[in-house]
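Inspection log for the structure reproduced underneath, given as structure tokens.
One chain of protein is taken out of this complex; the other chains stay put.
Per-chain numbering from 1; labels A and B assigned in written order.
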Amino acid sequence: MQLRRFRTTTALAATAALLLTACGGVGDDGGDDQTFIFGVPNLPRSLDPIFANDGETFRVTRQVFDTLLDHESGGNEMVGGLAETWDVSDDGLTWTFNLRDGVEFHDGETLDAAAVCANFDRWMNLPEPFHNTTVAYYYNNLFGSFTDGESSTGNDFLVGCSADGLTVTIQLKETSANFPGAFSMATTAILSPGSLEQIDDGAFTGIDDGLPDYTQDVTGILAGTGPFQLDSWNHAQDELTLTRFDDYWGDPAGVSRIVFKAYDDETALKQALEASEIHGYDLVAPAHVAELEAAGFQVPTRGVFNILYLAFQQETDEQLADLEVRQALAAAVDRQNIVDSLLPEGGVVATQFMPDTVAGHSDNVTTYSYDPDAARPVLEGRTMEFCWPTNVSRPYMPSPRDIFESIKADLEAVGVTVQEKPMEWANYIPAAASGECPLYILGWTGDFNEGYNFLGTWFANHTDEFGMNRDDIFAVMQRAAREGDPDARAALLAEASEMIMDELPGLPISSSPPSIVFSAEVNPPNVSPLTQEKFDEVSFR
Amino acid sequence: MVRYVVTRLLQLIPTLFGLSVLLFIWVRALPGGPDTALLPENATAADRERLRQDLGLNDPIWVQYAAFLARLAQLDFGHTLRGRAVSTELAERFPATIELAFVAMLIAVVVGIPLGYLAARNRGRFLDVSAVGGSLIGICTPVFFLAFILKEIFAVRLGWLPSSSRLTPGTSYTDITGLRVVDGIITGEFHVAWDAVVHLILPALALASIPLAVVTRMTRASVMETLGEDFVRTAESKGLTARVIQFRHVLRNAMLPVVTAIGLLTGALLAGAVLTESVFAFGGIGSFLFQATQSRDYAAIMGTVLLIATVFVVVNLVVDLLYTVLDPRVTVDR
Partner (left out) sequence: MNLPGTATKAAKIDRLAELSVSSSDVRGRSLWLEAFSRLRRSPMAIVGAVIVSAFVIVAVAAPLLAPHDPTAQLWRGDVFPNRSIFVGPRAENPLGLDHAGRDLLSRMLVGARQSLMVGVVATLIGLSVGALIGGVSGAAAGMGRRLGRAVDSVLMRFVDMLLSIPALLIAISVAALLGPSLTTLMIAVGAAQVPIFARLLRGSMLAQSRSDFVTASIALGVRRPKVVVSHVLPNSLGPVLVQGTLTLATAIIEAAALSYLGLGSPDISRPEWGGMLADAQRFLGSAPHMALFPAVAIIITALGFTLLGEAMREALDPKLKK
């Protein structure tokens, strides 16, 4: 163990006398056993990624299971994963993946095209309880094809999978902006055929009856091809342990064990790090970054891959239906100040609803600069309701309270009376989604490098989040959604982005990299804008 | 005696029943829903609606309550939003809270009773004034702040004690009772027991602040009162030695209200655990309950509160029984 022993001598003299006499080091596993301990806010919801849709689950499952495609280490470019190379037909409907040779699963099986198709077959044959976003969020959104029934999303993209040695051919019904990104999603990870045989999807009756045991405990059923394999899950200690898989197809992992350990909040994580109990954690509060850096911790800066915006719900508040008012609001908010004082280093003011690293980003959008004097005549004397979420931190929005306070001060400076509506997160999202909030702050982190994954989230059709009624924009978005050619799609998205920024349904505030921190004794992995760090790159110095 | 215990336990049933109805209505009336905990930000309105439907939240509330009762009858508390059985979660986490609360109470009793007794015997002197003053400050300091400061000083700055959790992360141990210290001693894994003790110190101190203050002051007041009672004077006049008077008469009689207070403090300890466990990531039912409230995990909230209420009632029953031992004048056959 690399952790500092607790200097118990003086502080505990009294207690020691009361209790045990012998006192060695604590938690000593001895030898050169290198355990990397990473603090997280939650442990996975499910070990089988099909049931999950959250980053904390995927952070773990990505170390255990591989996907056909992957993102380059430390970047957002699509590269091969289990597929060494891949190709798509001109009509965008036939995807061919050439698998790596000699890849072994944790249970000893060998990867071949049949193994990949077994996974696709499993998904397509999932019974009715899976046919909705409640249970299998991403599969229903990305593919949605079921041999026996329909998805609640209405999606149906897959025809089938055919295997030939190491060549997998996936046939699609129609093109979509989600391809090839869908093949890189953690939820479409490839499980061992042996695992699939043991999983009884038919026994699952719905989430009200709980998730299957194998998703909540390490039962030996789940085997992937990743650098680490599942070892144990101690719920009472909130610890999930992975161990190195020695027959991993890539370079073997730098540490023999990873423990993911859950803490209640960010401050607890920071203190655990400072007390040398963990070796790193993600989503560091910006206010703690400089402090930790000064104390010798490593805080590598990620690339940006998210958007934070201030939404203007035009239907809830009539004032916001007026373009002049929306433009004045855009001029009233000092976004640079938010970036300079509240967001992590590397953050930038956003010009549109996607970060500039994404295909589809346009350089020709209308931009709005900070000009309170121009805003005041339009906004002075107005009263507006402004919702903000309490007690939450999101990768694109560390400390919403501070961001809200800053915007509120800006609005008040130009004569707006702000009626604040603070809400708990559990209440906030439904309120924003149903159009209860005229002004609110929210955002999104991309799933993969695809502009539609951003714009499509908000502007593909009329929603109560924005109350925007622009059929021309929706039409362009619908075309982009079905466009299989990446370049043509990027052009359509750029066009849509320009139209959106003229319409101004909300004000994009920032793209900022969530901070991740590591202790000085480890070599950190390449940090990823998608927050998909590969923990096999970690090693001890 | 047995009849009394059985009666009291049976009385628990209507209390819990009433509580469950209240809670059920209460919890379902909370704004927002579990969908934010289960779906990403970009989920559509249809996704959210579907989720509520799948969780049975669109049914009339009495239908939901009937389903809850039907499950409860089979001792099934339902599942958390994360998909695990609530009963499993509670079984895994409750020992942490028991261990923490027990140690906190131990500190309160072991330090508080002698301190209160000495304060009473030295009324008005330095010891008394500082004991009373200290306990008042203890009562007036927000628990979470005390916990936070203790942690910042002793764990982060000085590095003497661990900052969080029940054991050093990655420690392997044998689980028998779920009480780490006890398990460590039973199995001979003394390093685990020691590790657990070290991890208990800060949270237990923080949690003990209120009970310690209360026990000290109760003991002080009670001893002072008893010292003035006729029977003590009688004993003195009979020429009994000071030691006998102190232990047989004063302390024993003075303990009555203190014992009651200890029983009642259990509730305060369980609630204090919500704050302390959160600060120290202790993983007991306290922080479990708080997280459940945040994510609108209805089943988890119901299960935890019912458990806490049951424990509270049972502890108070035990206290009442203890009372009869301490004071023969009190009988339970009412």
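In the analysis below, contacts are C-beta pairs under 8 Å (C-beta built on N, C-alpha and C of every residue); 3 or more make two chains touch, one makes a residue touch a chain.
Just so we're clear, the structure is a prediction, and the values are computed from it rather than from any experiment.
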| item | value |
| --- | --- |
| Sole residue of A:E197, A:E291 or A:D356 that reaches the chain not shown, by the stated touch rule | A:E291 |
| Residue, one of B:P211, B:G283 or B:G303, that touches the chain absent here | B:P211 |
| Full-complex contact with the absent chain, from A:L196, A:I258 or A:L342 | A:L342 |
| Absent-chain interface as seen on chain A, which is shown | 266-267, 270, 285-291, 294, 337, 340-345, 390-391, 399, 401-402, 405-406, 408-409, 420, 422-424, 427 |
| Contacts of chain B with the absent chain, listed as residue ranges | 15, 18-19, 22, 26-27, 29-31, 136-137, 139-145, 148, 152, 209-211, 214, 218, 221, 224-225, 228, 257, 260-261, 264-265, 267-268, 270-272, 274-275, 278, 289-290, 293-294, 305, 308-309, 312-313 |
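The rule is simple: only the chains that are shown with their structure count from here on.
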| item | value |
| --- | --- |
| List of chain B residues in touch with chain A within their complex | 30-48, 50-51, 54-56, 78-79, 82-85, 88-89, 92-93, 95-96, 151-152, 154-156, 158-172, 175, 178, 190-191, 193-195, 197-198, 201, 277-281, 283, 287, 290-291, 294-296 |
| Touching residues (chain side chain A, partner chain B) in the complex | 1, 3-4, 6-8, 10-12, 15, 19-20, 22-29, 35, 37, 45-46, 51, 53-54, 132-135, 137, 152-153, 206-211, 215-216, 235-239, 241, 257, 259, 261-265, 268, 271-272, 274-278, 391, 394, 423-431, 433-434, 442-444, 457-458, 463-464 |
